[in-house]
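Yeah, one chain of the complex is gone here, protein chain that is, but the others are all in their spots.
Let's turn to subunit A:
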Amino acid sequence: MNAPSVDYTAVAPMLAVFVAALVAVLVEAFAPRAQRFIIQVFLATVSIATALIFVVYLATQDTSKTTAGGAVVIDGPALFLQGTILVLALMAVLTMADEASPESSAFTAQASAVPGSVDEARASRLGLVQTEIYPLILFSLVGMLLFPASNDLLTMFIALEVLSLPLYLLCGMARRRRLLSQEASLKYFLLGAFSSAFFLFGAALLYGFAGSVRLSAIAAAIADGGGTTAASAVVGKDGLLLMGIGLLAVGLLFKVGAVPFQSWTPDVYQGAPTPVTGFMAACTKVAAFGALLRIAYVAIPGVRWDWQPVIWVIAALTMLVGSIIAIVQADVKRMLAYSSIAHAGFILVGLLAMDRAGIGAVLFYLAAYGFTTIGAFALVTMVRTSTPDGGVGGEATHLSQWQGLGKRSPWLAAIFTLFLLAFAGIPLTSGFTSKFAVFSAAADQAPWGPGLVVVGVAASAIAVFFYIRVIVLMYFNDSVGDAVTVTRPGALTTLAVGVGVVATIGLGILPSAALGLANSSSVFLP
């Protein structure tokens, strides 16, 4: 038996990040504590930038290929999504690394210390920094890069776990309100592990159906009419195939936060440290939708009449539930979480189109949404409560604390308004272009497309209400006194927010280049 040959150029982006993650673990073990922070940040940013350069190089080479014994496929959508994930991750790392002092950091000094204990106080007094977050981010990033590029269900499962496990830990590392943070971590872990078990059992059933977990083999087995394997003959091919697809979908829809698997999203987004929430909201969504696209378009397009109605209902429910429940939220992070659920529904509308326009629209939507999301969560980290002695306290996430920010901090309020308008899909922002792209792709698909678009537009209209409500709060309500302070952002956060602003406006006013790139990247290698 020969070892499969690996095309190292094709997997170079993943290798770059993976090697950096391993080195980062060694740095944790051997570098002196005082220098760890700067080394880790350097390592993370340089490795992500290197991986990005590899992705751009591979994209210019224009050679789609499968490698590593067919387990990994590097094609247009994979490269587009990898590039998107890397840029977003770079922005997220910048917001994480930006801390003027350990006191204003979003991360706990020592995650293992019990909240409120002597150990914790001592760690804070010594000014310790939990630099383990950077290797964890890098490992998670490796999983995210592999997830949309995996060509069989086993690789996909491994990528799913590699991206999830570090995120479970990162959620529990908030500096303040640590009980909430640890609770978010526990909820995310238990529900995430539960859903990935469903994914795995679905993969087992599809393996029984097709005799292989390779996506193209599953598609071929469906095209043959199924039932060519002995297991299909024993158990019944339709049962294996449809149950398998259903269980697989549970795992993937959980990761994207679609109804009815959305209940973890608000809790985890609220409890996790805000820069991690931004990373999770943007990058995980891109990676998970990448995998969902690949399954839908490469493995199971042959039985789409069976699964499209189910996804239709899920997309409609996701849009409506996300938009409606967001109205009653009083916490800005929870509101953004429900907004992300609604956006998952909009992206599912594009996924249902089942043609190249649909793939291109989803790719563009993911990129546009990711930039806006990371920017918005970076802004949330700046609005803080003031301590009685005039210092900087925890984040002021309650909406009442955002009243009157327009007068006290015009820049922050203006940029947050821009991001909210983009989420709402107002013209001249990236949100409008991306919503238009997914809706127009779906509207062409008679008979079911127009109905779903009507639901989507109605959900958008509902969503506009709660986005505008925040804008009204910031500009037309009086501020609540000195209880809230807006910290001056460091250079790194400013850079990340700046990229978000430029992308949000740029993709709204001049979307043709990015839309063209997304459309030209929209061919899956079978």
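By definition in this document, contacts are C-beta pairs under 8 Å (C-beta built on N, C-alpha and C of every residue); 3 or more make two chains touch, one makes a residue touch a chain; residues count from 1.
The working rule: contacts and distances are computed from a predicted model.
Q: Going by UniProt, what is the name of the one chain that was not included in the view, given "Manganese transport system membrane protein MntC", "3-oxoacid CoA-transferase subunit B", "NADH-quinone oxidoreductase subunit K" or "Cellulose synthase (UDP-forming)"?
A: "NADH-quinone oxidoreductase subunit K"
Q: Out of A:V25, A:A68, A:L128 or A:I158, point to the residue that touches the absent chain in the complete complex.
A: Checking each option in A:V25, A:A68, A:L128 or A:I158, the one touching the absent chain turns out to be A:I158.
Q: I'm checking contacts with the chain that's been left out. Which of A:L26, A:L126, A:L190 or A:A223 qualifies?
A: Going through A:L26, A:L126, A:L190 or A:A223 one by one, A:L190 is the residue touching the chain not shown.
Q: In the complete assembly, which of A:S216, A:Q270, A:S323 or A:Q401 touches the absent chain?
A: Here the residue in touch with the unshown chain is A:Q270.
Q: Hey, which subunit A residues sit against the chain that's not shown?
A: Residues 111-112, 114-115, 154, 157-158, 161, 165, 168-169, 172, 178-180, 182-187, 189-190, 193-194, 197-198, 200-201, 203-205, 207-208, 211-213, 229-231, 234-235, 266-267, 270-271, 329-330, 334 of subunit A touch the chain absent from view.
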